[in-house]
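A protein chain is absent from this complex, but the other protein chains hold their places.
Entry: chain A
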Amino acid sequence: MSDAYDTVVIGAGHNGLVTAAYLARAGQRVLMLEGRAHAGGALSTEETFEGFKFDLGAHRLSRLHPPVVDDLKLASHGLDLLPCDPCVFAPSPDGGGLTLWRDPRRSAEAIRRFSTSDAARWPDFTDTVTLAGAFLESIYARPPIDFLDEGGPGALTIVGTALRLRRLGRRGMMQLLRMLPMTVTELMDDWFETDLLRGALGALGVTGMSQGPMAAGTAFAFLHQHASPEPAVRETLRVRGGMGALAATLRAAAEAHGVEIRTGAWVERVLVEDGRAAGIVLVDGEEIRAGRIVSNADPRRTFLDLIDPICLEPGFLRSVRNIRFRGVCARVNLALEELPRFKGAPGGDGHLRGSITISPDLEYLERAFDDAKYGRLSRRPYLEASIPSLADPTLAPPGKHVMSILVQYAPYELSDGVWDEAMRDELGDRTVATLAEYAPNVPGAVLHRQVLTPPDIESEFGLTGGDIYHGQMTLDQVYFMRPIPGWARYQTPIAGLYLCGAGTHPGGGVTGIPGYHAAGTILSDTD
């Protein structure tokens, strides 16, 4: 008896769509099952308030994996990325602010108003970040090493990785190895003295992380956001029509290759027969058989919720339970009557077209984390805001704007209380109040406000514990240790069951790389 499908993909997040498209492109009959009403996972744009469209999940990306763009012909399916210039605007609490641009010389000029030595160092810093970012990209572009796989293809990968590291040169190799485990604060100490600059850069080392900038490994988290050979610091891309448009592009590409996508189809469990994946069962009881199952869900959800524990060894399950999921982000979306007017900011709206970061210095970030460490919402949160309607006016009614704000730290588990309506309002109020310190017109300009707490993010996108990365991007949970040591190559202990989401190498962010590698692994297993 042959199954109707070769492969069933659970969850139509962006990585799942990439995997599905590649498998269908190779001739497989692929069915995608998505519980929500739309494909795209955390790439989601919705008209929350009439005329105002918001990104509910991810609100920016730094780089889509170029082979994915090319192989799946995303351009022909409507890919329309909007590079942001400036990259980031960091308002100062005293008025004015620092703007960093795509062009390092222009950024250096902006920095010079604060510190000539920082300005002088900016080009070198850009080079160093680019060197490290390019190296990480080269690591990310391949499936991870498997140290436990003696003599297998893993051995060659180790040699290749060592060669690429060596190619950085003695100084480059030293710099990189030194940076990875550093705190982002110490990385900044190495380079800059301007608080505003240190805060604007350091914020990227803690975004989505349950850590402050004084935690080891945050320099790596900073570099993870720069895994690209492009010479840009804090590069930001948006999508015309909102992030949901990228989901639509990926969906169109997948469907063009013949992927069948069913939305509103929640998978209850994966069928395992004789140690092999044999199909899935939907919550309504429908059984769909397929010899290959790919899970875009995070590893916790996949192994602990979708699979009978009997089918997995206790030691494996222990490792899965111990993967650190720590949601620290909330989302506040504001429908604005008018643009925010930051105190002492330059005229016009040019500075508002990239990310806007409220992270005036590293201590501010650390203090914000201190609250979260004890299970409390930051009294003065770190905010990363975007006003995508500036570059894409279709997102808001004429003259009005949408502002999406990633709010951190909002711990998933509160030490005192739960995420009820009062806490939700408190979160919204603190966010607007924090913004008002920098842009006093904001409270008066708010027409509507949407607040997504970490539990909302979890239930909306299936992000366990509200962790936007499918497991924290700490050094012990990346590369050949992602999702767990010994199982970093997209396969699982259950034959025919694969992972393809951000819980696998190279982790979180909108890149498509986990999905790309998962597809590669599956296709080479199929050969």
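Keep this in mind: contacts are C-beta pairs under 8 Å (C-beta built on N, C-alpha and C of every residue); 3 or more make two chains touch, one makes a residue touch a chain; residues count from 1.
As a convention for this text, contacts and distances are computed from a predicted model.
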{"item": "Protein name, per the UniProt record, of whichever chain is missing from view (\"Alpha-D-ribose 1-methylphosphonate 5-phosphate C-P lyase\", \"ABC transporter permease\", \"Aminomethyl transferase family protein\" or \"Monovalent cation/H+ antiporter subunit C\")", "value": "\"Aminomethyl transferase family protein\""}
{"item": "Absent-chain contact - pick from A:E47, A:E268 or A:E313", "value": "A:E313"}
{"item": "Residues belonging to chain A that touch the chain removed from view", "value": "272-275, 304, 309-311, 313-318, 321"}
